[in-house]
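I am attaching a structure below and will ask some questions about it afterwards.
As you look at this complex, bear in mind that one protein chain is not there, while each of the others sits in place.
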Amino acid sequence: MAGTGESYLQGERGIWSWLTSLDHKRIGLLYFFSVSFFFLLGGIFALLVRLELFSSGGLFPADLYNKLMTYHGAMMVFFVIIPGIPAILGNFFLPLQIGAKDVAFPRVNLMSWYCLMGGFILAASTLLLGRGDGWIGGVDTGWTFYTPYSISFKPAVILMAFAVFVAGFSSILTGVNFVATVHRLRAPGMTMHRIPLFVWAIYSTAILQVLATPVLGITVLLLAMENIFNIGIFDPDLGGDPVLFQHFFWFYSHPAVYIMVLPAMGVISEVITTFSRKTIFGYTAIAYSSVAIAAISFLVWGHHMFTSGQSEIAGITFSVITMLVGVPTAIKLFNWLATLYGGSIQFVSPMLYTLGFMFIFTIGGITGIYLATLATDIHFHDTYFVVAHFHYVMVGGTLMAIMAGLYYWMPKMIGKMYNESLARLSFVFIFIGFNVTFFPQFILGNMGMPRRYHDYLPAYESLNRISTIGSWLIAFGFVIALYSIIDAVINGSKAPMNPWGAKTLEWTTQSPPPHENFEKTPTVTAGPYEYR
Amino acid sequence: MFWFVPMAKANNTFMPPAASEVAQQVSSLYAFMLITSAISFVILIGGMLYFVYKYKRKTANDKTPYISHNHTLEFIWSFIPFVVFMVCFAWGAYIYMEMRDFKENALEINVYGKKWVWEFEYKDGRRITPTVDEAGQAVPSTMVVPINKPVKLIMTSAKITPEDKAVLHSFYVPALRVKQDVIPGRFSALGFTANKLGNFQVFCAEFCGTGHSMMMAKIKVVTQEEFDKWVLGDESGGGGKELTLADKGRQAYAKWACIGCHTLDGKPSTGPTWKGLYGSTRTFNDGTTAVANEDYIRESVWDPNKHIAKGFEPNKMPAFKGMVSEEELAALIEFIKTVK
Amino acid sequence: MSTDKSPGHHTAHHYNSAEHEYSTSKEGVWLFLTSEILMFGGLFVGYIIYSNIYPQVFHEGAKHLDWRLGALNTIVLLTSSLTMVLGIYYCQHNDRKKAVLNLAITILCGATFMVVKYFEYSHKIHEGLLPGMWYHGPVPEGVSNIGLYYSFYFMMTGLHGIHVLGGMGLILWVLLRAQKGEFNSSYYTPVEGVGLFWHLVDLVWIFLFPLLYLVG
Partner (left out) sequence: MAHHQQNHVENHAEHHEIPLSTHLKVFAALIGFTVLTVVTAKGMHFGAFNWVVAFTIATAKAFLVLAFFMHLKGDQRIFKYIIASSFFFVFLLFFFCVLDLLTRIPVTSTLPL
């Protein structure tokens, strides 16, 4: 057993000891580094996308723009936001919060990180596979890879399909691991009704990962085969049905959006109780609404296909089921609101990010309802309204929650406190910049500007300008955030065991935790948020 | 910069002015949703801000009440949103069914989405493609329809040449609030009844590659009389009139969708511009050069991958061998000569 | 059962007993198998949908398959499943020799399966019965896209074949460990896990066989 008092950061040193570490905390940090790097890349693509859209007319050739847009979307979705919270924060805190010494399968955990990296290397190598000589290649299909555009013999698409397959494998393995961990490794007394809400959220997410991702796997595999062998399953020239591809794709990719947001909601539940110093309102409601969202999310995928040529009856069915997803989400939001009531609310940056999450996610969620409504979606589909919707939920929702979680748990993860004013400054820039960037896009969508346009009519110019300027503000905010993290690592003061006065188990061990997490496996006798 | 504000005021939403009954209904539904969501947003976020202000931490060890749950509240805030959502759904589905209800007496027009032009075909065989006006300015395909007459579009995605791959497009008219994907190997339908005169923008809303953002068209709504005149007249086809060779070339330029990739005004698009092409020295990706004479142009059309113009990608331009006839080619060459 | 005396194995530090580790690992395997089923499920769904859209294609396509070979392979795989089970059984009963023997037969069956597949494949490739665009075998009257049937045939059997190969590798791994005497009645988790995987491969084939070879 590792020596008491020695933290997981101490002990074995050197790159190699990290790359072969089976400690869930170290693997969590590995994920942190790689995902941050991917996020930086995805963000640079985003800035270039916005730069091109700064004015009508344009800077880049259309093909280059299409590639930037595709890599931005694919990078952010498959390599940033899906692994994001589960693999970084989930890895680190899931075992801690249930009083376990590690995840169920540490080796599989490490393997899943390697899968993600393998996927990234494959994805990066698509850049080298062009169709011409002297041309930088790449995928230009959009992150949705709709056939038949994606199957007109494109070598880069083949590699990208494998990249997504491998990254998806990473996601499946993480999911398997977490489900087994939650089922089997809870400390004595830690019943399912006592696990923190973050664990509930990660648990529901893990179920989604196990059940949905394989269908993406087979879909991209078929896509690759379609490109290599022209098998014709999705190729109308050979009797295939391109709409069926969309069904298969969204069977995964709709649940995937809840893979992105459920863990974020878990983070919010943690942060909001801690900084209200008050027990969560409606523990069971929040916990079960996670499971409800996960379950219903499998039945709604057709709402991405209202105009695709699927049948009217299917459209109506999907529309009505989609509405049901809004209910558990509303439950969560109102329960958080009720948690604030009568609390003792402390304005530190994790809390600011959390309030920012509630503000932005509500807008994103409500616009989701506009899209779920058939008549309005016919107008909004594939316009900037959709772009604004999903950035509101993904950037304003999930990314905000990642930031909240990082600041909240940073004292525990690295044992250092961060600089509060820097962190607040980053919030201000990200929050304002975000709304400046994406709110105009709702209006653009209303006006009818389609998405994935590298050039647009002059009428759309002024709003696009505002949006581009906003993107610089967000970028600046993230640079400050990055700086504040580096600053904390170098200059941060030593963090106490429980700087926030939080109640969950991870705060009962030293900061940073020892290899074995707890000196002595804790025994749990009450719920997670007993602020009495 | 804020020119859109008055427009929004005039219309209550930022959508383009509705040009059909259904579009108006969509706007009303949208307004309803805006209001309900504004109310719920104010309740939720207003409440949040208020609580945050009111219950700001005062001392380091404030006492907080222990409230774990409340079933009545739980019920209220699940049931009310549920009802609102169901209203949205039902209203939306109702309008949607109206959109998808194709009238028996509708004017049927075929729509072909190609990489990257729209083409329309009327019952009398009149086919509308993009053209160029005398000034060399590209004119997008313009669909002419009578006012207050139901129109049914029967749409499919077509290939330029047999080797080409047809892809998805989506026919989108913001002013009519309608959109429908155009699918290869299958027909899809779209219906509308315009109730405003004027020109309305058509976009392609499904990603289809390089020319996606240029793939536009127009719908021109005219009175019934004008429409009848248009049907009899020769405005679009130019039939009957004796054409010069260059004019025939111009028609071929539109007919074979060269217009989707080659501009006449000097701007490179998917392919190089034709402005000043004839007689110039071309540089290729492998560094070699050639003078663009008749033979070069013939080769470029029939076997485009032989020489790849510098800065452009191979395999984009389909090989027109067996499609574009010798006569058409001669006309095209004549036309290219005139584009200076 | 919670004793921890198996010679080659120590329960990992985060479990509190061998029993605990065993059932957790088993759950992990089951979860993984779930995702495998969904992956194959996608293909099955595609198959069923297209066989209803193009009944002739699937009817004509299936005619070129030799159901005898399919049946042979079914029996081979079922046998291998039995020997796999026996392998586990003998591990549980500390009978190293018999366990290794049974595992070896299992691998052999897997190899037989692949050899039969090899003959089937080479026959098809020879006849031009290839997927999608590459089909250049006989084209029956009134069927334009018979290649679609072979797309499914090759995708499904190919993916399944890859699983067979992977399964054989895994069995080899547990065989070698069994040979070293690492398994006994209190620790045989890897054999059990690999066994579950192998049965899944069998399970998929149980559905593939009638689907591809019989109803067409």
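Order of writing sets the labels: A, B and C. Residues in every chain begin at 1.
Quick note on the criterion: contacts are C-beta pairs under 8 Å (C-beta built on N, C-alpha and C of every residue); 3 or more make two chains touch, one makes a residue touch a chain.
Just so it is clear, the structure is predicted and the values come from calculations on it, not from any experiment.
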Omitted chain - touching chains that are shown: A, B, C
Candidate in contact with the missing chain, chosen from A:Tyr114, A:Phe229, A:Phe298 or A:Tyr483: A:Phe298
Which of B:Leu34, B:Ile67, B:Ile147 or B:Ala189 contacts the chain that the document leaves out: B:Ala189
For chain A, the residues touching the chain missing from this view: 1, 183-191, 211, 215, 241, 243-244, 247-248, 251, 298-299, 301-302, 309-314, 317-318, 520-521, 523
Touch list for chain B against the chain that is not drawn: 108, 110, 121, 123, 125, 154, 186-189
Contact set of chain C toward the excluded chain (per top definition): 1, 4, 10-11, 13, 16-17, 19-20, 22-24, 26-27, 30-31, 33-35, 37-38, 41-42, 44-45, 48-49, 53, 67, 71, 74-75, 78-79, 81-82, 84-86, 89, 92, 192, 195-196, 199, 202-203, 206-207, 209-211, 214-215
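Keep in mind that, in the parts below, only the chains that are shown with their structure count from here on.
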Where chain A and chain C are represented by their mean Cα positions, the distance between them in whole Å: 34
Chain B and chain C, separation of their C-alpha mean positions in angstrom: 49
Where chain A touches two or more other chains at once, by residue number: 239
List of chain A residues in touch with chain B within their complex: 61-63, 66, 131-135, 140-142, 146, 148-149, 151-152, 236-237, 239, 242-243, 276-285, 307-309, 312, 315-316, 319-320, 323-324, 326-328, 330-331, 333-335, 337-338, 340-347, 355, 358-359, 362-363, 366, 369-370, 372-379, 381-383, 443, 446-448, 450-457, 462-463, 531-532
Complex contacts: residues of chain C adjacent to chain A: 12-15, 20, 23-25, 27-28, 31-32, 34-43, 46, 49-50, 53-54, 57, 131-134, 144-145, 147-148, 151-152, 154-155, 159
Contact footprint of chain A on chain B as seen in their complex: 1-4, 13-16, 25-26, 29-30, 33, 37, 40-41, 44-45, 47-48, 51-52, 55-58, 62-70, 73-74, 77-78, 81-82, 85-86, 88-89, 91-97, 99-100, 165-168, 170, 172, 174-175, 177-181, 183-186, 188, 201, 203-214, 268-270, 285-286, 308, 313-315
